[in-house]
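For this depiction, one protein chain was excluded, whereas all remaining protein chains were kept in their positions.
Going in written order, the chains are labelled A and B, and every chain counts its residues from 1.
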Amino acid sequence: MSRVKDLQKNLFGGTTSNARQFGMIFTLVAIVVLFQILTDGLTLRSDNLIALFQQNSYILILAIGMLMVIVAGHIDLSVGSIAAFTGILVAKAMAEWNLPWPVGILFGLAIGAVIGAWQGFWVAYIGVPAFIVTLAGMLLFRGGNQFIGNANTIPVPEGFRVIGSGFLPETGPNTGYNNLTLLLGLAGCIAVVWRELQARRTRKEMNAEPIPMWISILRMAVMVGVLIFVTLRFASGRVGTSFPVSGIILVALVLVYSFYTRNTAGGRHIYAVGGNSRAAELSGVKLKRVNFFVMMNMSVLAALAGMIFVARSAASGPQDGNGWELDAIAAVFIGGAAVAGGIGTISGSIVGGLVMAVLNNGLQLMGVGTDRVQIIKGLVLLLAVAIDVYNKSQGRFSIIGSLTRPFRRDTPAAPTPSSGAEREPAKTTVAG
Amino acid sequence: MSDVPILLEMRSITKEFPGVKALSDVNLVVRAGEIHAIVGENGAGKSTLMKVLSGVYPYGSYDGDIVYKGEVSRFSDIRASERAGIVIIHQELALIPHMSITENIFLGNEPRKNGAIDWKAANRQALELMARVGLREDPDTLIKDIGVGKQQLVEIAKAFAKNVKLLILDEPTAALNEDDSQHLLDLLRGFRERGITSIIISHKLNEIEAIADRITIIRDGHTIETLDVKGDGVDEDRIVRGMVGRELHSRFPDHTSKIGEVFFEVRDWTVRHPISAERLVAKHSNFVVRRGEIVGFAGLMGAGRTELAMSIFGRSYGVYQAGTIVKDGKEIVLKTVADAIANGLAYVSEDRKAIGLNLLDDIKTSTVAAKLSKITHHGVLDQVEEYQAAEAYRQSLRIKTPTVDEGVSKLSGGNQQKVVLAKWMFTDPDLLILDEPTRGIDVGAKYEIYGIIQRLADQGKGVIVISSELPELIGLCDRIYTVSEGTITGEVARQDADPENLMKLMTSTKKMQTR
Partner (left out) sequence: MRKFIGKTVAVGAIAMLALTACGSGRDEGTSGSGSEAKGFPASSLIGVALPAKTSENWVLAGDLFTNGLKEAGFQADVQYAGASTTVADQQAQITAMVTKGAKVIVIGATDAAQLSTQVAAAHQAGAKVIAYDRLIVNSPDVDYYVAFDNFKVGQLQGQALLDGMKAKKPNGPYNIELFSGSPDDNNSKVFFDGAMSVLQPEIDKGTVVVASGQKDIKQTAIQGWKAEGAQARMDQLLTSTYGSKELDGVLSPNDTLARAIITSVKGAGKPVPVVSGQDSEVESVKSIVAGEQYMTINKDTRTLVKQTIEMVKALQAGNTPQVNDTKTYNNGSKVVDTFLLPPVAVTKANAAEAYANDPKLAPLTK
């Protein structure tokens, strides 16, 4: 087998999740490099990277929840309104009841859970389509936001703002970098190497064909290289800044949810329900419970996103959350999820979100107005999905498809030749 | 007789699908003004033949000639055949539930005046047509508000609206009760008197015998014979002999069952249809399964075999009414599929693509899908165990795939079926219910699957096989129950089973006498 084939198989068509993640980072890097050139190096400057994460962490957090909702075959239009509703409640609670801010955060998450239970109830147990339930929720909670806030802007205390605009403290010896960010980066590098070794060991245990050593090394080197680069960038910002706290929350959520969706029965069930709900049901999956969970989980994350935005804006305002659902949904689809459900990954959605974020940021740095930015983003969304769909229909190599393995939907194979090619017209079709 | 003019002649029709010859040199002669029945086992080729006739398979996609009214016809689609007066009424009625009778009768064929639909004329004509088929209803009634029998009549009225010359009815009485069936048959006799020609496809041989002038028997894509009911003194036995007349080859691996004691028993099982409350899909059914035994469920399409099986499997079909399940001497209540799996039941569905598999999954994911708890430790899926389990089944069931990372959608039907079997074997069941386990699978793969079923029985598991192919049941099963209209109508031991007696029980409507 030639090296090129090796590479293609293991980097793009490979079967380990590592290959998938590597391919994703590669795609994103291409876009970053493009803007790095177009903006004369502003894109990758420390302060811009930090701002990029702070500005988009809440959308990316929404994308995590939205991915799970969409994989399960639903949609959630209410996330922006829920974020705004939670934001105003938390801001008011802290201002009027003098709630300490950590309690405020817990309060916000509890609101998200209650709203999620409400929406999950309608979707899972009554069977109202999620589109309708969340369209109603969008109106309900937007109205709730205005009702409670009287469309006022309510400031939040300093401590609370940490989750939106805070940084890691400066501690330890003066290295010329933010030490805690360096430590985080180091932990990341170790994790990457450990995972690669773990993956190799797993394949060995499985007696599967091992990935050539040089590919493992290349993959690790690139990942570690990117991590080091990013770490140094984040660590070398203005004194007092570092990898942002909202970014840390995001990374933690990405890790937890990636693990959940990939390595637990609950995660599998979400894909099973989205892929073929009837088959899932007949395999013992509790449909209602899965649907309830994804809807509820989405609302909790929306509440968190709302609080992070409020913390970053230092106040909860009536415009909060407008249009967020669309950004989150776009991120998920650019990240390779299928409209019909059953396909998609957390990391794909994060990359999708980052592609949009970098695009937005790069265009703003170039001084392009919002009107044109919106046009460009619309076209990118359309093209990204269209190219993927077209390539799949042509049976060609598909970047997004290769990224989302092994959950991709193949073009239906030619009908299996069968002695029963002439069956009676679908018999006793068992309803349901 | 021979002086009666011939309306339709299909001459040596051959229709091939990739890899399969569905029809081979089929001949059919229909005389003007007669009721002509076409009978044959499921999969014999009846529907394909009708699809060729009605233009679903357009001219050019088959070999042979259709001579209709003395001319060779070349229908390009259904509309073309309908223009010629050939109208087919499928078993699944093509009616829109939320439209009125009038709207349905004229759907796609609306009388117009100045470009707008002339509802006055439509209603008037609808009343005329309804009178011709003996349907007394307000033409504004919605289809969903009238019974299946009347819906059937609306379909026929719709055919008359298209000026039908040759009416084809596919299993017209399958969903009808006794009275409605009788009414329909009388109607067909009335049409015959008025010179309308009908072709009727039916499994109900008593009806065929009662109504048909001539019967053409099709088996395995060949015309076997055409019988003249009055002239040849045809009765049900004669028809059955023609339908199942083939010999059973040694299509089954040699096997001697080691049958143990009864461990699974269903008593008085009654389930109603999920939507229509008055319809029972299972009626007081009783059956038992012994360890190491392969039990067959024979029945015609719509007999309620699948419904019975699924309702037992965690009430995944219909609404439970009455009945108990006893396993290993203890009564068990299975309210959900998860309960059923936990109690050692497995159900391999007849439609593996629609409800058996998630076609987006790969082989290993599918293999473990029904029992993730088995490979979950401390809440985390062990992907090594997953791989190893899938790999073990790949080898033992000889699933033809390079790796278990392959998507199931890429596999052939036989290999997909093996994955489904693996998925359910992975749950360590005591009782496997296999619904049409060899549907759409080639002969070689069938043989392998029979072997797997026999091995499962040898492990002491009970296996229920639901199949529409009688030879398969006779060749594979130790005991066969016949099912008709949701009721178990008979029980035949292997040594006593032959297609004739099974077919009789399958078409009977009498409940089996419980021992």
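Just so we're on the same page, a contact is a pair of C-beta atoms (placed from the backbone, for glycine too) under 8 Å apart; a residue touches a chain by one contact, two chains touch by 3 or more.
These figures come from a predicted structure and were not determined experimentally.
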Neighbouring displayed chains - absent chain, whole complex: A
Option from A:37, A:187, A:239 or A:339 whose C-beta touches the chain left out: A:239
Subunit A, residues in touch with the chain not shown (by the definition above): 42, 45, 47-48, 51, 55, 146, 150-155, 161, 164-165, 176-177, 189, 193, 197, 213, 216-217, 220-221, 224-225, 228-229, 232, 236-240, 309, 312-315, 317-320, 322-324, 327, 360-361, 364-365, 367, 369-371, 373-374
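The rule is simple: only the chains that are shown with their structure count from here on.
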Centre-of-Cα separation between subunit B and subunit A, whole angstrom: 45
Footprint of subunit A on subunit B - complex, ascending: 15, 17-20, 22-23, 42-43, 45-48, 51, 90-92, 170-171, 221, 273-275, 301-304, 306-307, 310, 313-314, 316-317, 336-338, 340-341, 347, 349, 354-362, 365, 369-373, 376, 379-381, 383-384, 387-388, 391, 403, 405, 407, 409-410, 412-413, 416, 423, 439-443
Subunit A - residues contacting subunit B, complex: 15, 202, 205-208, 263-265, 268-269, 271-272, 275-276, 278-286, 342-343, 406-410, 412-432
